[in-house]
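Here the complex is missing a single protein chain, while all its other protein chains stay put.
Right after this comes chain A.
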Amino acid sequence: MDGMTQLQRQWREHTAYLRKEGYLDDQFEQLQKLQDENSPDFVAEVVSIFFDDSEKLLNNMARALEQKVVDFKQVDAHVHQFKGSSASIGAMRVKNLCIEFRNHCEAQSLEECVRCLRKLQYEYSVLKNQLEYLFRLEQQIRAAGV
């Protein structure tokens, strides 16, 4: 029981930390609310789809930016998608970066875009780590609960 409460506390604290640092926003909370008996792993499912999508998109972006003649429109489309999905799961920092990225795409400045992509990759990896940690906690809680 003690471990359970500790885990739960840890989970809460971590969630609060993610919120405070701006990694996640309300939307994530909304997602958590959508999770119920009918779909117990709803958040995890969504997030794993997000991860898959994101990696694909990041790779696409990187590849597009490496081209000799950079098609900024295509990059912009990728970033837009990334922004959409990050907004959907409430990944605020990633989303904000995407907005910045899109501005650079519009300005067609390759340098800034590449810099943004790096930042995005970094933020994404941090988010991924954080979320994975959160899910691990969740699983532990569930395991303990069962």
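Things to note:
By our rule, a contact is a pair of C-beta atoms (placed from the backbone, for glycine too) under 8 Å apart; a residue touches a chain by one contact, two chains touch by 3 or more; residues count from 1.
Here, contacts and distances are computed from a predicted model.
One chain of this complex is left out of the view, and of "RNA polymerase II subunit 5-mediating protein homolog isoform X3", "histidine kinase", "Prenyltransferase alpha-alpha toroid domain-containing protein" or "V-type proton ATPase subunit a", the protein name its UniProt record gives is "histidine kinase". Looking at A:4, A:49 or A:110, the residue that reaches the missing chain in the full complex is A:49.
Contact with the chain not shown here comes from a single listed residue; of A:8, A:81 or A:96, that residue is A:81. Within the set A:13, A:26, A:106 or A:132, the residue that contacts the chain not displayed is A:26. Mapped onto chain A, the interface with the missing chain covers residues 26-27, 29-31, 33-36, 38-39, 42, 45-46, 49-50, 52-53, 77, 80-81, 83-90.
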